[in-house]
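Every protein chain except one is present and positioned as in the full complex.
Chain naming follows the written order as A, B and C, and within any one chain the residues start at number 1.
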Amino acid sequence: MSSTWHSFIDLTIFGESHGPAVGMVLDGIEAGIKIDEDRIRHELKRRSPGQALTSARKEDDELEILSGIYQGKTTGGPITGMIRNQNARSEDYDAIAGWLRPSHADYTSLVKYHGFADPRGGGQFSGRLTAGLVAAGSIAEQALRSHFDFSVGSHIVKMGLYSEENWNAENLFEAEKYHQMNVPCADPDTVRDLIEKVREEKDSIGGKLETAILGIPAGLGDPFFDSIESRLSQLLFSIPGVKGVSFGEGEKFAGMRGSEANDPYFMSQGQIRTRTNHNGGILGGITTGEAIVFQTVIKPTSSIGMAQTSVDIHLMEEKEKTIAGRHDPCILLRAVPVIEAAAMLAIYDAYQKDTGFHD
Amino acid sequence: MSSTWHSFIDLTIFGESHGPAVGMVLDGIEAGIKIDEDRIRHELKRRSPGQALTSARKEDDELEILSGIYQGKTTGGPITGMIRNQNARSEDYDAIAGWLRPSHADYTSLVKYHGFADPRGGGQFSGRLTAGLVAAGSIAEQALRSHFDFSVGSHIVKMGLYSEENWNAENLFEAEKYHQMNVPCADPDTVRDLIEKVREEKDSIGGKLETAILGIPAGLGDPFFDSIESRLSQLLFSIPGVKGVSFGEGEKFAGMRGSEANDPYFMSQGQIRTRTNHNGGILGGITTGEAIVFQTVIKPTSSIGMAQTSVDIHLMEEKEKTIAGRHDPCILLRAVPVIEAAAMLAIYDAYQKDTGFHD
Amino acid sequence: MSSTWHSFIDLTIFGESHGPAVGMVLDGIEAGIKIDEDRIRHELKRRSPGQALTSARKEDDELEILSGIYQGKTTGGPITGMIRNQNARSEDYDAIAGWLRPSHADYTSLVKYHGFADPRGGGQFSGRLTAGLVAAGSIAEQALRSHFDFSVGSHIVKMGLYSEENWNAENLFEAEKYHQMNVPCADPDTVRDLIEKVREEKDSIGGKLETAILGIPAGLGDPFFDSIESRLSQLLFSIPGVKGVSFGEGEKFAGMRGSEANDPYFMSQGQIRTRTNHNGGILGGITTGEAIVFQTVIKPTSSIGMAQTSVDIHLMEEKEKTIAGRHDPCILLRAVPVIEAAAMLAIYDAYQKDTGFHD
Partner (left out) sequence: MSSTWHSFIDLTIFGESHGPAVGMVLDGIEAGIKIDEDRIRHELKRRSPGQALTSARKEDDELEILSGIYQGKTTGGPITGMIRNQNARSEDYDAIAGWLRPSHADYTSLVKYHGFADPRGGGQFSGRLTAGLVAAGSIAEQALRSHFDFSVGSHIVKMGLYSEENWNAENLFEAEKYHQMNVPCADPDTVRDLIEKVREEKDSIGGKLETAILGIPAGLGDPFFDSIESRLSQLLFSIPGVKGVSFGEGEKFAGMRGSEANDPYFMSQGQIRTRTNHNGGILGGITTGEAIVFQTVIKPTSSIGMAQTSVDIHLMEEKEKTIAGRHDPCILLRAVPVIEAAAMLAIYDAYQKDTGFHD
């Protein structure tokens, strides 16, 4: 597998959907950072199932810190967080044992792990492992905030026919406002209705999120393999369901001219700024000091309540089956804290590389 | 900087646009692989300036192998390739010294490297460093082909108003045909005219490429941080100008239902396959054996021939200037071999991790 | 900190001496390896305090596997093991709070972590973290044994005036026998008496171990930075108290001529072997197929029962104090399973790199 992200900081996530626990070890965080465990729990809660509009599986996601925090502050050693798995209804999976769920990793797991992976709930492929990512991201965020203040928020730019494509991240982004919303977009009622409709139809739906982070200083990141885009995309594409990542104007760049897309520099209150921010706050892989803006495309949840026809590996023939279990009609809403956590990790990693463990 | 990609294989790229040389060191390639240096040179030529429709700067890009190949075969040691820089017209940059070129890394370089980076031609940020990526990718491709055969090709799906969005990668992709075309798309004349028009207008244009690789076995890659998507996106986003990466249906997933987007498994000639390939040949971060399909969005070349207003750091005020030099009106065509090289490296890396150095 | 060893496999250790738990996450182990948890517990018991001749602190070191093993076999995902801390008498440390224990990391911790590290029992510097190393090593050993059989054993070559320096690893090593002994050496009674005497004198003593591994195939490892010596020494020097590592003849090489020290090749039953094994089974960083032989020098336990004079950082002056707590007069015996675990990890790592995850 590849459960360790090895950069300036090291993040290791672990666990299986129906195993004893999931969690993470985060190493490279400076000593002396005050950690508010409630803030970690709040982020975990944003991700956790059992929220309105999401899967009915309810997990308390009770985090236990096993190391790295002493008297409320980081020790400089690895921080370990563990969440016991509860409420895992493995019996839902018995009915479909050996049946390759469409668009799930059941087949690739079989080829890669020769059938030894825990099949229940997706095992080590489960989205539940992103709980570790969220916990780590919250710690990274708190460490970052000890150095400077910033805002982070995400909103839905597309879901089915719903679209906010003409939205302008540069001038209007109200990151904090979106950060507080359960359904972060201009028209939450429409989106809520859409998701409810999809759920009733036993279907699922994909979408696209845009995230902006305001207040990050210029100069973080590196050209080439450790560009902010490279670091962030590596983390984002490790989130189950993410199928696209773009920065700044993203997709729109394909239709633009240089004369439209360029971000000229100007002087603003003695500071060098860019007049526009088509590049989403990153040039040459390094932050410009403008808002970091990126989009994440998420595919429709693969588990749907309809009957589907797929291969049963015991019979080596196709069978129609219905996945019981509890499914999210749309994982977009639960993905928000995971995506923001990835951003916090990527930025903190770049910050630490530039300023050092001792800053 | 971050010029080493450290995975199962290690790739280090080096050089500056107007320095003595650019090149790469590639380590982790098995011993005994027959390397055709002409094939590397052919790929370098595809990337090199001076081709029709691209920058007028002409570089022979003459590759010299410094290590790792003995009697035409890999030794198992690091392979080093060097390309001397020639024909660098540094004087083009004198006129704009200290003037922050819009959408270039001139400002971020200044913040990061305190003004010590070589400013000529973008220095270590230059797209010219991708020559090392191309050379490494060609070696990875030759190593991969010693194990199994496959096809790789890319085509333009969007450029300005030109669009092939309805193209179907699953059934129709003719990778090899596109691989032979200078302007790989359904209507090369229209695209050629578009690029010429942009050049005449002293402007530039962005675009979107789709790449498909057919014949890659199932089971390569890992869930989470070393997913095929994560490895590939890290490499792709290190290419200057790349601002978006997506897989399979990519952007379209945001408008799809699970019932449309799912790829059910079926039996085909005794093999497990998927009926559709919306996921672009990757599930759970691991190859399914279907075509690997991904899209890359490239922004318009930042250097354009028009006058632009930006900050002069010597005066700390805005000045209108025109970038002389030789610019590509569209780097899309030259990006094709770089993108394909990144794909070869990501896939070979995953293959080697699974089968080992000794396979 | 640096709690992740990132090579072909990734090992992350975590915990603090008096925190909630210590443990490890081991990633990169093939799927389907049968894991006998009792064998892990047996190795942990060899390392644990409360054995004869060691510290009186008694820990059950009850291991809980949190992930990566399903139905008794590895899943291919990260394997997480956790051991709750118990029986931590933190009050022993209250009396010396702020007093820099001689030859401990108390001062370097202060400089590095600005006083935020958990001071109790050495915090993240504690030898207790090697429990994670031992658990990981046992898993690596079991994975290795699924591929080929081998023997591993260690014995004391020096402790104070006791010496077995003339012992010949090449011909006489009886690895398995030593593996079974609590005091692995030619004269256990003498060594036992020595340790008892040191304990009575409230002092401690250092020593030197030699480890041999027989049955490892030729060809594992790499020249330069991933030589078997480099991998193994990186792991060995991460064990608290280890101050020297040498291979084959080790120290004796400094007094030898090439004509004595060279290992000529000869044919033995159709196989290429070396007549002697002065190099300890490694040439050019790669295994020769002969016994892998190395020595580890361990300093006397820094915590001794005598009064010592050192700096009190609250007063910023010297104070005489006595460290209460429970100390090992000699950590050599408890170091044996840790050193062998490091060897298993280094060899398995090299084996996996050569044969691949899928072997």
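Convention: contacts are C-beta pairs under 8 Å (C-beta built on N, C-alpha and C of every residue); 3 or more make two chains touch, one makes a residue touch a chain.
Just so we're clear, the structure is a prediction, and the values are computed from it rather than from any experiment.
J.: Per the definition of touch given earlier, which of B:Asp27, B:Glu43, B:Asp61 or B:Asp328 contacts the omitted chain?
T.: Looking across B:Asp27, B:Glu43, B:Asp61 or B:Asp328, the contact with the absent chain belongs to B:Asp27.
J.: Just name the one of B:Gly19, B:Pro49, B:Gly137 or B:Pro329 that touches the chain not displayed here.
T.: B:Gly19
J.: Just the residue numbers, please: which parts of subunit B touch the chain that's not shown?
T.: Subunit B touches the missing chain through residues 1-4, 6, 10, 12-16, 19-23, 25, 27-28, 31-32, 64-68, 70, 73-78, 80, 82, 112-118, 123-124, 358.
J.: Applying the definition given at the start, please give the residues of subunit A touching the unseen chain.
T.: 8, 77, 219, 223, 352-359
J.: Residue by residue, what part of subunit C touches the chain that was omitted?
T.: The list for subunit C reads 1-6, 13, 100, 102-105, 107-109, 111-112, 124-125, 129, 157-161, 198, 203-208, 218-219, 221-227, 229-231, 233-238, 240, 242-251, 253-267, 272, 274, 278-280, 283-288, 295, 297-304, 306, 308-311, 313, 316-318, 354.
We adopt the following convention: only the chains that are shown with their structure count from here on.
J.: Between copies subunit A and subunit C, what's the superposition rotation on C-alpha atoms, in steps of 5 degrees?
T.: 180
J.: Name the chain whose C-alpha centroid is most distant from the C-alpha centroid of subunit C.
T.: Relative to subunit C, the chain with the farthest C-alpha centre is B.
J.: If you average the CA atoms of subunit A and of subunit C, how many Å lie between those two points?
T.: Distance between chain centres, rounded to whole Å: 38 Å.
J.: Starting from the mean Cα coordinates of subunit A and subunit B, work out the distance between those two points in Å.
T.: 26
J.: Which positions in subunit C are in touch with at least two other chains?
T.: Each of 77, 358 in subunit C touches at least two other chains.
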